[in-house]
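All protein chains but one are shown in place.
Moving on, here comes chain A:
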Amino acid sequence: MATPVHAADDSLAKVQQKGTLVMGTSPDYAPYEFLVNQHGKNVVVGMDVEIAKKIAKDIGVKLVIKQMDFDSLLVGLQTGKVDMVLSAMTPTDERRQSVDFSKIYYKGGQDIVVNKADAKVYKNHQSFVDKKVGAQTGSLQADLVKKQMPESSLLGLTKVTDLILALKSHKVEGVVMEEAVASAYVQNDNQLALIPGKFDLGSDENGTAIGFAKGSTSLVNAANRSIDAIQKQKLLPQYLKQAGRYMQTNTTNTSMFHYWRFFAKGIGYTLLITAISVLIGVVLGVFLALMRLGKVKVLHALAVAYIEFVRGTPLMIQVMFVYFGIGIFIDIPALIAGIIAVSLNSGAYVAEIIRGGIESIPVGQTEAARSLGLSQRLTMQTVVLPQALRNIWPALGNEFISLIKESSIVSIIGVTDLIYQLKVVQTATYKGVQPIIVAMVIYFVLTFGLSKLLGHYERKMKHDEGTN
């Protein structure tokens, strides 16, 4: 292998060696990046994807797209989960401290989306005196509202879809958006209209660039060469047009029924994650409970520490820790990371349920078993645990049901569970409320149906053994 001239930076060589360029993106931002349904599969498309393809082609490798929550993208870069981030990202000074950026590849104006009925009332950003205006939290647009619309008050939300919802329900009178995004929404929703923002955009901070891990100069240079080529050949308008076509195919049929596959896939993943996690959780919980109840001090302390720590930290952080933290050492797919995190979490809760179950068994049961010559282990296995598990069956069922709901947090690392799919449908259809209602009904049917089913088996089990 030839040694690179700049020995410190082998980022480009590494990408070429593995043959893939991994792009991280949060595909909920048409026309930059969004999902379309092609032959029953979700595919990420958009202007950013076209740019990424071009870079990959110029380097001579294959492009791989990894979907993540926008907030997780930079962490993804730092932990090596992705090689670059294209997600309509503005290279702010703050971000520059943790990652490197390519040159700006697209600079759009800033526009304001309003309800069509109000299109005559508002002219530009100065028309919103004493009115509420929406923008994405932490975005350049939010900054513009604060600095250049001092007479308006700002409502910050993370998702564009939610901002549009707020607009339609008159929580805000206008939403400040990047030009390309704004026109995407207006073109696909005839209740919306676009007015020019007419902001003072002096600085060069209002474009979008590609993010790379710090120190990957050779990769940044390669990307800059591709961006130059794109600009020279005037490819961007072409990319945008193509994205628009995708958006139209997306919105030709926006009935929720048309998207049943999305929801079905989400249900499948939600149930898969929950079921596996509960199974692992029960096994782990039994061991933790036995450790906690046991006489070996070290094991007891370990179990207590584990249980208290897991129960004392949010599942969301645990999910991120497993995916990004442990992901530094071994590359685990998001689904596996999600299952691991939810299982580890469930284990702690199940351990306490099982401990309660074991402690509820009268000590006479243990004494009777021991007096018959059963070892401590056999006593636990054949006498105490079976009774304990039977007693805690309802509590375990509840744990399962609450995990169905709580596992939704894995959507932040891009696991395509029901919540994730809900957002996908929201962005694909430009409809905010309907997918929420569908997902809500699905969750309810799942949890209610399950609790009925569990109740049925609980009664049946009692019946089989004869009650007092």
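What we mean here is this: a contact is a pair of C-beta atoms (placed from the backbone, for glycine too) under 8 Å apart; a residue touches a chain by one contact, two chains touch by 3 or more; residues count from 1.
Here is the rule we use: contacts and distances are computed from a predicted model.
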Protein that the absent chain corresponds to, by UniProt name, given "Acyl-CoA dehydrogenase", "Urea transport system permease protein", "Cytochrome d ubiquinol oxidase subunit II" or "Phosphate ABC transporter ATP-binding protein": "Phosphate ABC transporter ATP-binding protein"
Which of A:187, A:365 or A:434 contacts the chain that the document leaves out: A:365
Of A:229, A:264, A:305 or A:378, the residue in touch with the unshown chain: A:378
Touching residues (missing chain, whole complex) on chain A: 362, 364-365, 367-376, 378, 382-383, 386-387, 390, 465-468
